[in-house]
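One structure follows; several queries about it will come next.
For this view, one protein chain was removed and the others were kept in their places.
Labels run A, B and C following the written order; every chain starts at residue 1.
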Amino acid sequence: MNLHIFDIFPIILFFISFFGLITTNNTMKSIVFIMLMQTAVIMFWVGVGARFGAQPPIIGDIAYLENPDAIADPLPQALMLTAIIIGIAVTAINITMLNALFRKYKTMNWQALQNLSSTEVEEDA
Amino acid sequence: MPSHILIFFVIIPIIIAVFVYVFAGLKSARLIAVIAQSAFLVMALFMLIASRTNEITISVGGYEGFLGIILRADNLAAIFIFLTVFIFLGLVIYNLRSEYNHTDRLYWFLLFILEGTLIGLFLTRDFFNIFVLMEVSTVVVVILLMHDRKRRNLFAGMTFIMVNIVVMQFYLFGLGYLYMVTGVMDMEAAAYVIAHMDTTELALPYALIMTSIAAKCSLLPLLTWLPKVNALTGSRFTIAALMSGLHIKSGVYLFIRFQDVFGGMASEFFLCIGIITAIAGIILALSQKDIRLLLAYSTVAQVGLIIAGLSLNDEYSRIGSVYHVVNHGLIKVALFLGAGMISYLYKTKDITKIRGLLRVSKPVAIANILAVLGITGATFFGSSISKYFMISGVTGALEWVFIFINFGTILVFVRYSAIFFGRPKGAVLAPDWCRESVVLCLGISCFALGVQPAINFLLNQQVELSFWGYLEKNIVFVISVVAAYLVYKFILVKRDFLRPLRRFDLSFKTMCVSIGAFFGVLLVVLKVG
Amino acid sequence: MTQVLLFFWVFSAACIVFSRKAYRVIIYFGVFSLITSVVYLALGAPDVAMSEAGISAFATIFFIVCIEQYYGRGEGLKSEAIASRRKIRVTFMKFVPAFLFTAGLFLLFVNSVPTGYAFTELRDQYLRMFMQDVGGENAVTAIYLGYRVYDTLFEALLLVIAVVAVTHVSWFSSEEVPDGQHSEIENSRMTKFTMRIICPIILLFGAYLIMNGHFTAGGGFLGGLAFASFFICRYLVLGIYDLPIKKVMKMEELVFINITILPIFAVFTGVVYLVADVTPLFQNIYLVAMSALVGMKVACGFFILFYRHIAIERLPADIDKKE
Partner (left out) sequence: MIYVISYIVMGLGLAFMMFGILGIFKPGKDFYYRILVACKIDTVGFLTLAIGMALRHGFSFFTGKLFLIVIIMMILNPLVSHIMASQAHKSGYVPSCENEDDAS
């Protein structure tokens, strides 16, 4: 076991939200938990970048020459900007779908939604 | 061929998409799109030829080293791109004469966007770029699946997209560890670093990444999402064909790439998983009545077979598996488009009610027969050769397992072939010549892939069939067909004992549990072995 | 210090997961994302921190709109409380296997974490090269708009598709709110007066972020969010509705085409790279133009997403029945 302090908290959050995903009955909560999972992963990435130093990578020439090792890795940050935007876009789609489902079936329970929609499929066929 | 052309392989479909979207009022817009797509096919062919001698590489923006994103087209990527462009050309022509209104504009737009995304997925060698492209393709596929406003199944679509997001979080987490350990984002560089490294270090990133890729291939714990999505009410058969024929192949492609990067860790595990998935897929396919579900579960079985073949660590098996991906892609698209025509003609999707296709429409029936013969591995067809190579790498009991899986496939399609014979009940409609020709072309192309020059050309390797081995394989095939017919006639028709499996389905929570279980088991296997 | 913040971060997340009521989830979510962005800042990622802060505001709005239907605007709170109290004992036993499963996975995960052995060559290379290669002083923006602009292209594409998807998947097929439905929004005179002062400042802030994105934290995405919130404030507080959604969508597509074309000519063909040694002016023009395009794109996209949720998803169900 060889854990950095920045690792352990994202891992805990990842599994807490995983626990939430496998226990909750509420669809909206599932969407929130997926967002939590994303945040955990993003935090992990940012932590990987900040392992050797946590100075923001916004530099002029002089600042870099003074102490290059204290600056955080810019690559994970740039990647995580993309990941955050992807996350919010997908969440918006999910929430819209859930809204439509709620309009139709008047429930947010996973099991009830599954039963209702499967009976509808049978009628269709 | 200049290497800058690789970027245009991604840009051209997007430009076509925007063109179709903007000029939707033009009547000839779709015709122009088809012509552009044909030209694009020629371009893909040129790239396939060019990639035979040396791989084409470009760093986007021309940055040195591994600073930018690197696109590479080797032979494997070129094969996949050619397959993609070919299948999309077929789909576009298939849709050419359907009615065209405001919402259909969106459909065409998304179709071409999906093409660009998939080509980008095959070209890129950057780990994070793969993540972005997989998310985009997932979202596009979801909208395409629920395109029909009136009859769509929102619940299944939502489950599909949410499971995919959860799985992608596993991928991103694994990528974080991979970046932490190797310090690069490029596949070739990562493979180089990994080759000089202790495997126990890599167990965690490998398990996380492979969990997501196994879910993308719809391997065992998650095998329900693909059929469920294919059988959505309100989704079109073209999209089902796309999902089964091509979208799932992107998962297989990534599987090949990542196994290369990691040097084939845990291949025994994936061999077992592949075989179990194949058997489970066959059993579930036998239990279905819906024509789409039957074909989709058959896809699950075939993908399991491909994954098993890729995990054998044998050169010939690998060639056979890659070739089987091409074969299966074409066959499945032909079968699904044929099934779409059939369900349009008969106005039903119940396979027990469709009879006498040979009397109704000759071209559709011929195309379907060609495709069925292709997927079962009949002599002279492409997939017989791919299956021959796949089996040539195994010996002993494992060979019998592969033969048994092929027997199961034959059993499924013996059941499916019942639709050709008998008399049609009730009125049927007249088919559309445009669609008929596409289906027929796809059926013939399944046959054409069995010709020796086609194999040598596609795989860029001089493969040789041993006459006696091939003969033996064909004798086994004939025996299996006879046995399958007997089993079907005397056991399956009499008693429908697979009926309880027909409603087999996993809820979202169960899927999450199975993702976790797959990850845990893989990690334990890696740590122990 | 960072460790303490991280501890509170996990604690607030645990509050989200273990709270029973859905509306509490949203309130805890706000707290959670606040702490998240502070931690990002502490870890040396100001761009990510600002994005998270902007994003969490929008996410909270989405969740509130969703849950508002669930509670029927005030009712249903009590019934849910009673139901949840009754269920506590039954569900507790159900949690035990799930908890054991998750704990097992967690232990397995923690046991096989690789020893933190990272190469920092790529980081050093980026920090050394980006001022000549791409320009600007912010390495994150340089990577986002220069080295990995190919990713940014697909990200913009995803946002376009998300807008299309939200419009397409929604229960309501119409894209515009029917006339007379905007009147629900009413605010006190004080609110309106203050927002009239604040709105231009928001606009100014957005412009600052876009223009200065390659020198300090910020950039196209955050500037776009600020622009979007300007239009949202106008719609929500002042009740001005002069941006028909169809026009915004068309504009978004146009901007997306520009986002595709600009890098093709600037980066894909290597123009920026070739010009790099000659003049940094071109680099700065490219960066600002790209930031502005991304900002416009994000502003359009988020305005539509927000507008769909706040105005259309909340309509009474019988206004536009499609099934």
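Rule of thumb we're sticking to: contacts are C-beta pairs under 8 Å (C-beta built on N, C-alpha and C of every residue); 3 or more make two chains touch, one makes a residue touch a chain.
The structure presented is a predicted model; accordingly, all values stated were derived computationally and were not measured.
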item: Neighbouring displayed chains - absent chain, whole complex; value: C
item: Which of C:Gln3, C:Gln132, C:Ser173 or C:Thr191 contacts the chain that the document leaves out; value: C:Thr191
item: Residues belonging to chain C that touch the chain removed from view; value: 74, 187-188, 190-191, 194, 197-198, 201
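The definition used in the following text is that only the chains that are shown with their structure count from here on.
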item: Pair sharing more residue contacts (C-beta pairs) when B-C is set against A-C; value: A-C
item: Averaged-CA centre spacing for the pair chain B and chain A, given as whole angstrom; value: 28
item: Distance from chain C to chain A - Cα centre to Cα centre, in angstrom; value: 12
item: Two or more partner chains touched - positions in chain B; value: 128, 132, 135, 139, 142, 154, 157, 179-180, 185, 513, 516
item: Per-residue overlap in chain A, given as positions that touch at least 2 other chains; value: 18, 22-23, 31, 48, 51, 75, 79, 82, 86, 89-90, 93, 97-98, 100, 104
item: Contact set on chain B toward chain A in their complex; value: 128, 131-132, 135, 139, 142, 151, 153-158, 161-162, 165-166, 169, 172-173, 176, 179-180, 185, 233, 290, 349-350, 505, 507-509, 512-513, 516
item: In the complex, chain C residues that touch chain B; value: 101-102, 104-105, 108-109, 111-122, 125-126, 129, 133, 146-151, 154-155, 157-158, 161-162, 164-165, 168-169, 173, 253, 257, 260, 264, 267-270, 272-273, 322-323
item: In the complex with chain A, residue positions of chain C that touch it; value: 2-3, 6-7, 9-10, 13-14, 16-17, 22, 25-26, 29, 32-33, 36, 39-40, 42-48, 51-52, 55, 58-59, 62-63, 65-67, 69-70, 94-95, 98-99, 101-103, 105-106, 109-111, 113-116, 118, 120, 122-124, 126-128, 130-131, 137-140, 142-144, 148, 151-152, 155, 158-159, 161-162, 165-166, 169-171, 215-217, 221, 298, 305, 308-309, 313, 317, 323
